[in-house]
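Everything below concerns the one structure shown next.
A single protein chain has been omitted from the complex, and every remaining protein chain is retained in its original position.
For reference, chains read A, B and C in written order, and residue numbers begin at 1 within each chain.
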Amino acid sequence: MILDLIYLDYAATTPLHPSVAEYMRKVQSEAYFNPASNHAAGRLSLAVVHHAAIELAQLFNVNPERFIWTSGATESNNLAILGAAKQREHRGKHLITMRTEHKAVVDAFLFLEKQGFEVTWLAPNLDGQLPLDLFEAALRDDTQLVSIMHINNEIGTIQDIEKIGSICRKRDITFHVDGAQATGKIAVDLAALPVDLYSMTAHKFYGPKGAGSLYVAEDVLIEPLMFGGNQQHRMRPGTLAVDLIAGLGKAASVAQRKMTDDLKHLSSLKKQLMQGLQGIDGLHINGPSKDGYPGILNVGVEDIEGESLLKALEPLCVATGSACNSQSLEPSYVLRAIGRSDIEAQSAIRFSLGRMTTSDEIDKAVSLYCRAVKRLRSISPGPIL
Amino acid sequence: MILDLIYLDYAATTPLHPSVAEYMRKVQSEAYFNPASNHAAGRLSLAVVHHAAIELAQLFNVNPERFIWTSGATESNNLAILGAAKQREHRGKHLITMRTEHKAVVDAFLFLEKQGFEVTWLAPNLDGQLPLDLFEAALRDDTQLVSIMHINNEIGTIQDIEKIGSICRKRDITFHVDGAQATGKIAVDLAALPVDLYSMTAHKFYGPKGAGSLYVAEDVLIEPLMFGGNQQHRMRPGTLAVDLIAGLGKAASVAQRKMTDDLKHLSSLKKQLMQGLQGIDGLHINGPSKDGYPGILNVGVEDIEGESLLKALEPLCVATGSACNSQSLEPSYVLRAIGRSDIEAQSAIRFSLGRMTTSDEIDKAVSLYCRAVKRLRSISPGPIL
Amino acid sequence: MSDSPYNPVVHDCFTNPIHVGDVIGGPTAYFEDQGMRIRLSAGIIDSSIVELRFRAWGCPHIIAAVELFCRQFEGRNVQDLEQFETGPIMQDLAVPIEKTGRILVLEDTIRSLKAAINDHLTIK
Partner (left out) sequence: MSDSPYNPVVHDCFTNPIHVGDVIGGPTAYFEDQGMRIRLSAGIIDSSIVELRFRAWGCPHIIAAVELFCRQFEGRNVQDLEQFETGPIMQDLAVPIEKTGRILVLEDTIRSLKAAINDHLTIK
């Protein structure tokens, strides 16, 4: 039955790239040891971890020493935001982020608000972009931390990390970027970008689930979330999952090699998808109409109920709202932030395409979508008058 | 070269059980989806997660709803201890633990001390056991949390969780148990034991690294360490690593099936090891001489330098001190706590045996150990006078 | 697929509804609430409901509920409408508890349909 599914939800999670899976298997059987163990077997695993750090460092063009291994971007985001805010409480208690951030960022800031920090929640423009004038106007002398995501997981907006970071750097503000959707997908040169903390998770770019990292620029200090010995410069304790780390490194290296081809492939598929859908009455794109990340297309359609649309689209696997909150059917707060009404937001479907997506699948998705809209409209008593 | 290694460090980490590895591979290729996704593929992964919860629940004889998925016992311990202490601050600010706990417990309590909690650090007897009279004497009206490990990772002491827990329950004290070394190895009936929070990690019982769980008894509330949406009752956010969770569940189910045989196998190997070593002059056992966990044997030997011993034992892979702190060569604080001098502690070697350990490996380990001691003694200028 | 939020009855009623449409000139009821919209119309001969047609806008459960209602009551006597209860339909469709309110919209529409049928029969 699973064979019939058309999976266009790569922004929620991706399968393992075959060579990543193969390498992980090798590590699991030949180097499954504890990298902290003081014997030859442990040192073999430690070498595997070092190798992974080098692969990750190459993707970002930085020093391999600068990565902390975590369980995913949720942990990286929390570690970065809670850790930086608390570490620099003396610098000020004002923080800035956006309304369109991932829940792992939003909820970390909400927690900090409860702890006595003050948070400015900036609204994006209709494309999902942070308006720089709004940003500059929000800065204060006691602003100590800014967190802005690189690629938005729901609508694909790519933020201008370079400009935002430069503004932060001039004012001694720590700059964190949630790079969960960007890592391994677009070029990110952390040697050139003014970024202090960068979060990533392997399962969004054909690496293993449960493996993430936080890049910490030199001289940036953060408080840990957890405690337990001296590992990882006391920033993150726990036995290193050598196979997951190996998979993260290998996925980074594969992603670097394939990045140009991946982007070309996705751009062409997204174009095909947009062309296929454009005939539908009352269709609108949520998010950037151009210059967005080509792996994500979010569309809404007038007068269609979202849950029924999702059901009518079966066996198409796509997301409504963010994958991570889709168990609730509240309209996406991201779409609300870019100005969509509740009723517009709840018909939104996020198509997210990936390395394995075929043109044939896009054709099928288009015809399923067109058929579903037509059918639901035929059932409907007509718009509310 | 790796083929020559004799791995007797199963308490540091274990390889995947073959059927666990196979099942994980199947999940990775057929159900790699995000269990939070609101589509057929996501629901398939969610079903895999539910199945794993049932397997884990069977091992512990409790309701599958009671497990939180984490990245390992370090996270589970931190979540339990920090989370429970903060949640019940109103109940009191006095906490009790032991000097022989794992670093992930010790350092969590040290952090709480800095936050204004008061911690009583109880010393064990020579076997590593918590003396119950000492424990009862330490209890106060404002004691709100007690954390005691089930099996000690360095010396194999098994604590009397039932007695300790009953005392806690009578006084409305939250009782956390670090079960990292006990899970899947000895029978743990959480329906019968008066335990509120129980930590575990899959990689200690032939499951995957990076996969842990915290059992939370009904009506026990804890504050989260991280934030990011509604998943897992808001206690632990992040995309569920379906393959790791599947592996944890399967490892639990394999462990349950094999427990009796595993224990018999280990007991016989430990006996063989002890007999092999008993002829050595000046040898002593660290920890319980009987009734300890049969997978762990910690021995020290007079007038031998620890680092040289470890080197002379190659290609035997064993631990000195705890695997997790073995990058530093400080004498183990656990051995100091059971009354060993620095010089005694630093010659300590922990043999930890596992499901794959053979009688032949034990023979080799014995002969390597005897040879190493003899050789180092032959080099030595004799004891300090 | 395991753990689907929709049981097989919902799946069938939602995917293959055979009562979509309008009985032109027949007694009709329209109701909207909680973002749900339902229109029911009936073809009545003597006191028999010979035809039931619906249109609906809402989640799969509400669409399936209306379809299931039509399947159950088409061909029966007008009086039988009194027997309609939300309980059994919620059970047949395994409607999640938080959607109870939506099913009440169907109940309201049916009440309104009964009134329209009564008017229709009285006029005759």
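Things to note:
Rule of thumb we're sticking to: a contact is a pair of C-beta atoms (placed from the backbone, for glycine too) under 8 Å apart; a residue touches a chain by one contact, two chains touch by 3 or more.
Nothing here was measured: the structure is a model prediction, and the numbers come from that model.
Among B:166, B:275 or B:380, the one in contact with the hidden chain is B:380.
Touching the missing chain, out of B:113, B:291 or B:307, is residue B:307. Contact with the omitted chain, checked across A:40, A:54 or A:370, is made by A:40. Residues of chain B in touch with the missing chain: 1, 303, 305, 307-308, 311-312, 343, 376, 378-382, 384.
In the analysis below, only the chains that are shown with their structure count from here on.
For chain C, the chain whose average C-alpha position is most distant is B.
Chain A and chain C have CA centres that are 43 Å apart. Chain A and chain B have centres, each the mean of its CA atoms, that are 34 Å apart. With centres taken as mean Cα positions, chain C sits 59 Å from chain B. In chain C, 1 are the positions where the chain touches two or more neighbouring chains simultaneously.
Not a single residue in chain A touches at least two other chains.
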